[in-house]
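All protein chains but one are shown in place.
For chain A:
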Amino acid sequence: MSWLSPEMADIVIQILKSLVIMLAVVVCGALLSWVERRLLGLWQDRYGPNRVGPFGAFQLGADMVKMFFKEDWNPPFVDKLIFTLAPVVAMSALLIAFVVIPVTPTWGVADLNIGLLFFFAMAGLAVYAVLFAGWSSNNKFALIGALRASAQTLSYEVFLGLSLMGIVAQVGSFNMRDIVDYQAQNVWFIIPQILGFATFFIAGVAVTHRHPFDQPEAEQEIADGYHIEYAGMKWGMFFVGEYIGIVMVSALLVTLFFGGWHGPFGLLPEVPFLWFALKTGFFIMLFILLRASLPRPRYDQVMAFGWKVCLPLTLINLLVTGALVLAAQ
């Protein structure tokens, strides 16, 4: 055991922690497929899947068995390399972005001092999943989906970044742990940055391509859009990737605007993970509630809303915040 020096042990422990966090995120994302269907059922006065296991909790297992045993079919007309790459990007991009999320004071994968920028980069990369899939599928509907995705991306990426600059200006750092500490010392950013929260929430929904920003995969209009040609586990990776995106954006909302692992008014500091999980769960529920209740706008409406409403709002927010930060110095 001579190799197990204290530094080595630290590294091993850190790797184990990272693995646990990654597995937890993936499992949460996969379980969400069941949670979402149960919640949608609840809000539509029905039950949802409740046959497999207690309350249908093993539905995920049944779905996975089904998906693994499906034929991994590549249509003959697709661009095989990019076609295979797209689901990998879809699942990994936002999963990798999770490394910057500080779960508790002691848990967290990486303490990057460019934390927020890393998330922006990964959110930008995640778009490639849709574009790759839409292009390589060689299918009209998939291409329309990808077209819509790029139009949408153009409109939300701009204010996605700007909506968080108010926070960066106040904290003076891109580091997530600094942001959480600042909120614990002062006030949660939901209060001073309410405009930033509103716009970032909208942009976050758009990043995950969830209702009401799911024009790229509008089932009713273009039959699932960019992943129309996918089947089996490749489709499953798109599916899980979408849920990982939800977990990721919910965790990010909690970290940036709701004090991360801190309870309200410094309540119960002994259970940081519980607070983090509770708040993240709340936002995940909100994501599903959005899907349950809001209709889907046209994508030109999304673009108009993004450029004409959200972008000015973020700019006003940034200007006011900047002025106040300067005045306070």
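Just so we're on the same page, contacts are C-beta pairs under 8 Å (C-beta built on N, C-alpha and C of every residue); 3 or more make two chains touch, one makes a residue touch a chain; residues count from 1.
Just so we're on the same page, contacts and distances are computed from a predicted model.
Per its UniProt record, the hidden chain corresponds to "NADH-quinone oxidoreductase subunit I" from the list "sn-glycerol-3-phosphate transport system permease protein UgpA", "Glutamyl-tRNA(Gln) amidotransferase subunit A", "Fe-S cluster assembly ATPase SufC" or "NADH-quinone oxidoreductase subunit I".
For the chain missing from the display, the contacting residue among A:E7, A:D45 or A:E71 is A:D45, taking the whole complex into account. For the chain left out of this panel, the touching residue among A:L112, A:V271, A:L289 or A:V325 is A:L289.
Touching residues on chain A toward the chain that is not drawn are 41-47, 289-290, 292-294, 309.
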